[in-house]
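Only one protein chain is missing; all other protein chains are in place.
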Amino acid sequence: MTQLAGARAGVPLIDGIDKVTGRARYTADLDHRGALVGRILRSPCSHAQILRLDVERARRLPGVVAILTGEDCRVPYGVLPIAMNEYPLARGKVRYRGEPVAAVAAIDAETAALALSLIELEVHELPAYYEADQARAADAVRIHDDKPGNLEREVHHSFGDVAAGFATADLVRETVIDCAEVNHAQIEPHAALAEFDPSTGRLTMQSVSQVTFYLHMMLARCLEMDESRIRVIKPFVGGGFGARVEVLNFELVTAMLARTAGGKVAMELTREETFITHRARPQTRIRMKLGLGRDGRLRACECEVVQRGGAYAGYGVITILYAGSLLHGLYDLPAVRYDGYRVYANLPPCGAMRGHGSVDTRHAFELLLDRMARELGLDPFEVRRRNLLHAPTRTLNELAINSYGLAECLDRVEAASGWRTRRGRLPRGKGLGMACSHYVSGAAKPIHWTGEPHAVVNVKVDWDGSVTAFTGAADIGQGSSTMVAIAVAETLGLPIEQVRVIAADSATTPKDNGAYSSRITFMVGNAAIDAARRLRTLLTEAAARRLERDPADIDCTDGRFRSLSAADQGISFTDAVKAALVDQGTLTVKGTFTCPPEAQGGKHRGGAVGSTMGFSYAAQVVEVSVDEDTGRVSVDRVWVALDCGFAINPLAVRGQIEGAVWMGMGQALMEETRYLNGMPAHASLLEYRMPTSLDSPPIDAMIVESIDPNGPFGAKEASEGALASFAPALAAAIADAIGVDLDVLPATPDRVLDAVIARRRRERLDALAGGRR
Amino acid sequence: MTAPLPLPRLRLIRPTTVEAAIAARADCPQHEFLAGGTDLLVNMRRGLLAPPALIDITGIAELGEMRTTGDRTRIGALVPLARLAEDPVIADRHAALQAAAASIAAPGHRRLGTVGGNLCLQTRCIYFNQSAWWRAANGACLKSGGEVCHVAPEGTRCHAAFSGDLAPALIALDADIEVARPGGRRRVACADLYHEEGRAHLRLAADEIVTAIEVPATATRSGYLKERVRRSFDFPLAGVAIACRIEGERLSALRIGVTGTNSRPLLIDGTDALLGHRVDESLLTAAEKLVAKQVRPMRTTLFPSNHRRSIAAALTRRLLGTLAAPETAAVRGPSTEGP
Partner (left out) sequence: MFEPDPIPGKRLLRIRLNGRWREDAVADDQLLVDYLRETAGLTGTKTGCDGGECGACTVLVDDDPVPSCLTLAVRCEGRSVETIEGLGAGGRLHRLQRAFHEKLGAQCGFCTPGMIMAAEGLLRRCPDPSEAQIRAALAGNLCRCTGYVKIVESVRAAVQAGT
């Protein structure tokens, strides 16, 4: 055991040096020599029929090489096979302000901009809807012809006897919580570089994607090309968080421009356009009802969720299913009813964002639980402890739970934060709050079901003794390539430096579904271990032959193959490789991972969503200061513990926990996307306020290892699970600090101040009423 | 060039004297003065203006000087904000000014950004500080050459908010602004540099340039408090500067400057009525009311106007209360960098 043994600090990222030296090339840094500049014309209206789109004047502009409109886009796309209702450029109708309607490729940026200004667009405007309830109104015009009531999907799930649960509860409370729409706001703006070679008919695409395989597939589909003529390469990617887990319109447009121009096209979006591309967490209204016994046991949960999904389907169906299915899996819940509504609106399409689907409902659940515990005089930690699950088990909706470290997470943060001695004893204006959350380690059923394994990794060894792992998994900063390197090195008993990882280039690496739903460590990690084990077997056999011993007598550690019975008998790793290559030549082995059917969720409609091989668990305590005069909330400190099964790379796990907690903080405190008549009012990093270093607290991240029976080395996911508990812990801390219960997110100064004023008014009325009595 | 949002084509004029700078402006009033560029270049990249040339004034040595004499501090228009934020003499003599400078934008902007640029900062509005596509799609407003104001459609003026942080401090500190024009210089009280009109908030003729500020060093306590969502980058939702003197536990001088709420920085009227009193609850309430009554925030930001008003009032109460406390001499900003 090299990397995993002992008290482990973890290892730096294998591509870290490229990042700190500036050598790492992100999409906008690639070789742009000879590239045309691509630009997109965007719709000025929210909802309209396109009457005329005249590109002739633009086409005649010297320097314009290619120009495209919706007419050139015959095939719709979308991430879900059942809901492909979007075209790279709008056809016939525009459905949100900022939707791409035409695109040009020109010799330089100036010409491209000038060309866009020469395109004439004439439309017939239709009524536009910016709120879910307007869009659902009986007389609302349909945004998509096939979707009456502008309802993309409704979900109704009921498990257990909900009515009986509420009947036996000592306390039943219901509340409505509103969560604003937020955005991933990764620091790298969107970009793509496409090159089409007319002589070979081949397309090479480089882009900021988290899902190169999906991109490959959609390029073939929308460009009506043979898949084999396309190569997709992922350069360094400056963050994703879900922004890039579906194929995005500008990527398809860039490739189409390159093909039309017969050359290379570079597309860089502005920050504003990056925001408009969106695909993030929708504005959500949650009606949450819980029944609790005096003993602190949860008796029933009823939850209604309305998500304002924006103008196209995207991941919408999955998001609304996740919101319900992940009510399960954290606590022992005897009865759950869920009604979800995903609604179309004339706004940029929403999609998947870190904690996909779970964050806002978890907020409402935890927040209400906290308030009810207070009402019953129960400690928030105690309430959680009374409702713990016991692994292995299955939830009501058939999610498999194989490992469960929540109890230890609770203990760790309770102790570290000094909860028992400090809670309730802080001065006014300061408060402590806590909450829990969980997340999946990869969807057990892939969206595009082909019967293939869930993950494939190839490992090659050659005469020089070097080991190269090939994975399609997209490293977008989370450190997945490093994880693969560790898994392979560990299995082969090598130092990590001896393993190279080649990732996400469709010409060399095996297909991978991509970086989403925290699937990579679990699935790709297992596949990497499988490949390395197979290689180890081959090398062990070769070493045994060379040493003239039985393979069962050979052990491989610290870069050597040794006889177990005769300690002085051994050969180096390189010599074992040389022995193995005799008669064989270069060795390439393949490892795979497949989720067994029993992990793939219930048989009910939508039952696959939420199903996973393992859940991560988190508990956190948040300490705040609240200024009652200005409404400002400051987060002073956070203690968080995450059960990630096993930390393959503790350094990276801590980094992921900190990042997730912090992103939860951004959503809870200040981030939101807002629209003025459908115009994005937040589309800059000044108006979309993410916390700065001065707004960010120290975060004490603790790792809990429950050792999942199926995880690679026992590992589960580590980068999403801790996000969703931040907001409810913050709300609980605010309540503790100033006695105000907030029903909205984010807790911006104006919202907090409004709540303070409302509380004061209530107190005055109460005092008056008391006086009269 | 593939990067989006380049600057529009332009020419740079680089005078080395104040006279040459104003002559260049007099030649073509569409030319703009360029100081730190942290406001102007952002606005130009968004297409808010496209001057044919920029008059780069950073080569004018005189404007970069800062001098302290017995009773005044003279600060050249090109003095960078970072220098004001870090200078111990400023912190000591004009705490409100130091605190205001330290609160502006982020560290990099404070190094580039200048005193003159901060005073002459464009007014801001959520319907204006947007890309060309945005403004065209939404329909031009008064400030961008259209017929109607999206914030107050019935009115005829623009309410874009003045959001500079230095001006309220200079107003509270009773500073003068020195302006050069063809044939000479004039001085105005800081508050008089501005109009209550978002389209043309500066009372400067096209051929005038701000050359310096002069701050009297009177024996006052002063401070600046700014409320914003984040502790960096953000413009003020409201900012309040106060300079006051307490003699024998009674208030003997009081000036309040407010930013972020109107199209100009405000000098609060009626503070004289509070003089001669102890700074107690009722005085603080009176001061708070004065501010709440005079500020006129409009929906030029995504934050509700009533909230910006409450904040201006709350900051006033807090700052005056703190300044009046015997142990306080000043409310300074964090000394941001350096040992």
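Letters are used for the chains, namely A and B, taken in the order the chains are written, and counting of residues starts over at 1 for each.
Convention: a contact is a pair of C-beta atoms (placed from the backbone, for glycine too) under 8 Å apart; a residue touches a chain by one contact, two chains touch by 3 or more.
Note that the coordinates shown come from a computational prediction; the quantities given were computed from them, not determined experimentally.
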In the full complex, displayed partners of the excluded chain: A, B
Selected residue (touches chain absent from view) among B:19, B:56 or B:207: B:56
Selected residue (touches chain absent from view) among A:19, A:136 or A:759: A:19
Just to verify: which one of A:286, A:476 or A:619 makes contact with the chain not shown? A:476
Just to verify: which one of A:150, A:186, A:616 or A:630 makes contact with the chain not shown? A:186
Note that chain A touches the chain not displayed via residues 10, 12-13, 15-26, 28-29, 57, 60-63, 108, 110-111, 114, 118, 184-189, 236-239, 241, 270-272, 476-479, 651-652, 654-655, 658-659, 661-663, 665, 684-686, 690, 692-694, 696, 698-699, 701
Missing-partner contacts on chain B, residue numbers: 1, 3-12, 34, 36-38, 41-42, 45-46, 54, 56, 58, 105-109, 111-112, 131, 231-233, 334, 336-339
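In this text, only the chains that are shown with their structure count from here on.
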When the centre of a chain is set as the mean of its C-alpha atoms, what distance in Å lies between chain A and chain B? 42
For the complex, which residues does chain B have touching chain A? 1-6, 106, 126-127, 130-131, 133-134, 136-138, 150, 227, 229-234, 237, 302-304, 307, 310-311, 314-315, 317-318
Counting only contacts in the complex, chain A reaches chain B at residues 28, 32, 35, 37, 39, 42-45, 97, 108-110, 266, 268-270, 272-273, 629-632, 670, 674, 676-677, 679-683, 685-687, 689, 691-695, 748-750, 753-754
